[in-house]
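Provided herewith is a single structure, encoded as structure tokens, for subsequent inquiry.
A single protein chain has been omitted; all remaining protein chains appear in their positions.
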Amino acid sequence: MDDLTPFLVLSAILFSIGCVGVLVRRNAIVVFMCVELMLNASNLAFVVFAKQHGNLDGQVAAFFVMVVAAAEVVVGLAIIMTIFRSRRSASVDDASLLKL
Amino acid sequence: MIAFWVLAPIMVAAALGVLFVRKAVHAALLLAVVMISLAVLYAVLEAPFLFAVQIIVYTGAIMMLFLFVLMLVGVDASDSVVETIRGQRVLAVVVGGTFALLLGLLLGQASLGAASGLGDANAGGNIEGLAQVLFSRYVLAFEATAALLITAALGAMVLAHRERLTPRESQADRARARVRAYGAEGAHLGPEPAPGVYARHNAVDTPALLPDGTPAASSVPGIIVARGTGRRAPAYRDVEDVVGTLAGPRADATEETHAEDTPPADGRGA
Partner (left out) sequence: MNLSSQTLLLAAAEGHHEVPVVDPSAADGVFTLLGLVIGLPLLGAVVLLVGGRRTDRWGHLLGTATVAGSFVLAVLLFVALLGRGEGERQVTQHLWTWVDVGSYQVGMDLLYDPLSALFLLLITGVSTLIHVYSIGYMAHDERRRRFFGYLNLFVAAMLMLVLAADYLGVFLGWEGVGLASYLLIGFWQHKPSAAAAAKKAFVINRVGDIGMSLAIMLMFVTFGTTAFVGVSQAAGEAGEQTMTWIGLLLLLGACGKSAQVPLQAWLLDAMEGPTPVSALIHAATMVTAGVYLVTRSSFVFENAPVAQTAVVVVACVTLLWGAVIGCAKDDIKKVLAGSTMSQIGYMMLAAGLGPAGYAFAIFHLITHGFFKATMFLGAGSVMHGTNDDVDMRHYGALRTAMPVTFVTFAMGYLAIIGFPGFSGFWSKDKIIEAAIAENYVVGAAALVGAGVTAFYMTRLMLMTFFGEKRWEPDVHPHESPKVMTVPLVVLAALSVLGGVLLLGDWITDWLTPVVGPVEHHELAVPVIVVTLLVTAVVAVGVGVAVLLVGRREIPREAPTDVSFVTRAARADLYGDAINDGLVVAPGAALVRGLVVVDDRAVDGAVEGGSGGIAALASVLRRAQNGYVRTYALSVLLGAVIVVLAMVAVTW
């Protein structure tokens, strides 16, 4: 069988890029996309591990991550909409005070 | 393995693109590239069910949701590239790079050995195998995700819902208010003037001209003004030219063509 290490390295690189994206982008929606990127990177790792160990638990975990990501995106985007509605801005830096 | 080596550079490039592009829509499209590529990698990694789900749920549903919200917020709005928090960008890159480096080190010093492969697990079909695991060992977690999804749906509804604080205004109320405003401060009672309709221009984004040639601001819909996409009214001089052009023949045939010529000029001027 193949060595699956490259997959994991790719997963690590994607995860790190997602991290940096969360830190440098200011548009809340793009930040959210970066979070999704990180989740996907971890999913890749799960699937790789499933293949490595020869059982389906990793795939089930990836499936759960997708479900949770879906729920998270729904709520997160609703929050972004609400904030946008009240301050006409989607920048995460604008919400820097503990008040509207 | 060929698929991996083809797709991996594309994915890394697209992910870096998410970091660098200024428009959110472009970022979303690049992210979709990463996700579809990922779906292919799932297929390579003997996970056909996740391959389908990745495309349907992630690329199909979640990315659509992202684009939907982007449309609501404004597609055109692009991020400023100026970093407002001092040192944030440098620190982020340094720490993120360190993080990647450390993960690479961890992976490098661990020897995975040969993969077991999913031949046995997928013997009865990947979907059936997953279903057996999901509905036996992880059934409780699966039930919990149901509750989680319902909660998320309710939460999104609550967050997006806007409470009506005053009773809905009826047409009669609006009419009454308009007449009252007319009585109090002489506000215009009738409908707003129509936007400019000229021989050369006939568009809603161009203001109409008043008889003295000045543009009537109220003739352009407010949303166009707010977006800043309205056109300027034809220059005053331009109108003079038009009037002059029109006046030329009129001076010649004042007696005979007066009745035919004036109506179009009047209609345009108003």
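Chains: A and B, in written order; residue numbering restarts at 1 for each.
The definition used in the following text is that contacts are C-beta pairs under 8 Å (C-beta built on N, C-alpha and C of every residue); 3 or more make two chains touch, one makes a residue touch a chain.
As the structure is a computational prediction, the values presented were derived from the model and not from experiment.
In the complete complex, the hidden chain is touched by one of B:Ile56, B:Leu72, B:Leu105 or B:Ala217, namely B:Leu105. Of the options B:Leu38, B:Val53 or B:Ala92, the residue whose C-beta touches the omitted chain is B:Ala92. Listed here are the chain B residues that touch the chain not shown: 85, 88, 91-92, 95-96, 98-99, 102-103, 105-106, 109-110. Counting over the whole complex, chain A has residues 19, 22-24, 26, 92-93, 95-98 touching the chain that is not drawn.
Note that only the chains that are shown with their structure count from here on.
Between chain A and chain B, the centres computed from C-alpha atoms are 21 Å apart. Residues of chain A that touch chain B in their complex: 1-10, 12-21, 23-27, 29-30, 32-34, 36-37, 40, 43-44, 47-48, 50-57, 59-60, 62-64, 66-75, 77-82, 84-85, 90, 93. By the touch criterion given at the top, residues 1, 4, 8, 11-12, 15-16, 18-19, 24, 27-28, 31, 34-35, 38, 41-42, 45-47, 49-50, 53-54, 57-58, 61-62, 65-66, 69-70, 72-73, 77, 79-80, 83-85, 88-89, 91-93, 95-97, 99-100, 103-104, 107, 112, 114-122, 126, 129-130, 133-134, 137-138, 141, 145, 148-149, 151-153, 155-156, 159-160, 162 of chain B touch chain A in their complex.
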